[in-house]
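Missing here: one protein chain of the complex. Every other protein chain is in place.
Coming up: chain A.
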Amino acid sequence: MNEQELRGLIEDVQVGRLSRRGFINRMVGLGLAVPLAGQMLAHAGVALAQTKFDYKPTKRGGGGALKLLWWQGATLLNPHFAVGTKDQEGSRIFYEPLAGWDGEGNLVPVLAAEIPSVEDGTLAKDGMSVTWKLKKDVTWHDGKPFTADDCVFTWEYARDPATATYTVSTYGDVDVEKVDSHTVRVKFKKPTPFWADAFVGTRGMIIPKHLFEAYKGAASRDAPTNLKPVGTGPYKFADFKPGDMVRGEINPNYHEPNKPYFDSIEMKGGGDAVSAARAVIQTGEYDYAWNMQVEDEILQRLEKGGKGHAVITQGGNIEYIAVNFTDPWTEVDGERSSLKTKHPLLSDPAVRQALALLVDRKSVQDHVYGRTGVATGNFVNNPERFKSKNTKWEFSIDKANQVLEAAGWLKGSDGIRAKDGKKLKFVFQTSINAPRQKTQQIIKQACQKAGIDLELKSITASVFFSSDVANPDTYTKFYCDIEMYTTTMVQPDPEQFMLQFLTVEVATKENKWQGRNITRWRNPEYDKAFQAAQGELDPVKRAALFIKMNDMVCNDWAVIPVVYRPRVAAISSRLRARMSGWDNDLWALKDWYREA
């Protein structure tokens, strides 16, 4: 799909031939993130139909206690030190950003009075700055007013390398200036299409200047407010035990009327996911549980009890198989999978195509993941790809056989195909996790029928995902032929995500395997397209570039997507919560209420 076709689709939306949702679904089908699709529509002047959330309570408070169960408890409550979602969520109870992302990928103002736009002149046409107008009459929990100074301070705090915040990349490259007491301007060093990063969503929570001012830089770890947050959120801090319990009580001065509904909130940590699902769905002891890494079969059985159910939110996580383009079995300069080598078997596109054809995604979805992993083949080469979601991937042992046969890989007496004396034998590694081992088995069986021998290898997750330079089994070293894991889109914008196929990002000994390009797939054309997208201000052109990049990766079978992994949470039947796959679970905690 090129730029013209995209513009055609947008026109369809404008004249009403295509629904907004239909457009977004198609973009998702192309591998674009929902927020980017929304951005394209907004740019074309299609009104952002904000997802309506029906908030029924007519007064503040009176809802009793809201009990949340996080099977990994929050360990710290400073949003700029919060690397894992558990800590971000804990911080989000108390702190708020200027705007958050809703489930449709729209920006929703929280501490901002409105969302910047080109029409208002708050979003610079040249992409060099964005101006945020702040809500007035917002106070911190200690009664001090919230002003532009707090935003400017948050930027100074987060960008200081000595503070060592996890949000430094968001704030390091921008400049923030105060325009007046309730207006701030974020200035970029180069035209920036994705302007909604600083002060937005998970990385945008604003901290109070008056409490953190003395603890900037190296003194940051001594700030008492790290453990006793003072924010602007719907609940005020009451108590915190790291790893176990976060408690809050109602903020009587919250800046939105009639909110929040609950009188207090408790976020209990610890335990395991299955029993957390039980406590919400089966016994109703808790109202909400996060990150249900539980087999769908179990969830469905629990749901029969009827006190709650699973909520599934579409986000940007994908379970995929990475194909090694370098030779993992030859050591060059003390490094295997070195860029100086070429994979003896997988460098043949026919072999990669056959592998892609041999991944039975439907069985993986039906027998392993259920609702928690939706079969996808977004990237698989198929002319029918844009017509329907279900035809975009193909599983065919026959076709795989044909492809291999045509490329000269012939079956030997042992049933394994070979060419020039090289046998089609691969080592397939992944982390130890029951669904992954089952998926490995499904793929191995199909491969056997096509004359490919897979040796399955499973590695403890703590080793596989570690950055331990001394360990040969990490996923970044990729000392095997193919491997499978989930890659996460940490930002609603695909730029960061697509970084993982850049030539400069290849994980090597030189960069201690910290590069993001694991497959070691390289394509100068891709690099050029990426650079173009970085500075492209027209969202449609930019989207077309990202689609092109996607296609390049996929048409070359550098990766084989398996399933989409939506976010799964357990929720009490009476609780009404506003969910989003593009922000924290608690991004709209202020709107949560319980049906009588």
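Following the convention adopted for this analysis, contacts are C-beta pairs under 8 Å (C-beta built on N, C-alpha and C of every residue); 3 or more make two chains touch, one makes a residue touch a chain; residues count from 1.
To be clear about the criterion, contacts and distances are computed from a predicted model.
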item	value
UniProt protein name of the chain not shown, from "ABC transporter permease", "Ferritin-like domain-containing protein", "Acyl carrier protein" or "Nitrogen fixation protein NifT"	"ABC transporter permease"
Hidden-chain contact residue, picked from the options A:Ser467, A:Gln531 or A:Ser573	A:Ser467
Listed residues A:Gly84, A:Gly306 or A:Pro349, member touching the removed chain	A:Gly84
Residue, one of A:Asn106, A:Asn251, A:Gln282 or A:Thr508, that touches the chain absent here	A:Gln282
Touching the absent chain when the full complex is considered, from A:Asn253, A:Gln445, A:Gln496 or A:Asn523	A:Gln496
For chain A, the residues touching the chain missing from this view	65, 69, 72-73, 75-76, 78, 81, 83-84, 161-162, 164-166, 168-170, 172, 203, 218, 221, 226-227, 239, 241-245, 247, 264, 266, 268-272, 275, 278-279, 282-283, 285-286, 462-463, 465-468, 470-471, 490-491, 496-497, 499-500, 514, 516
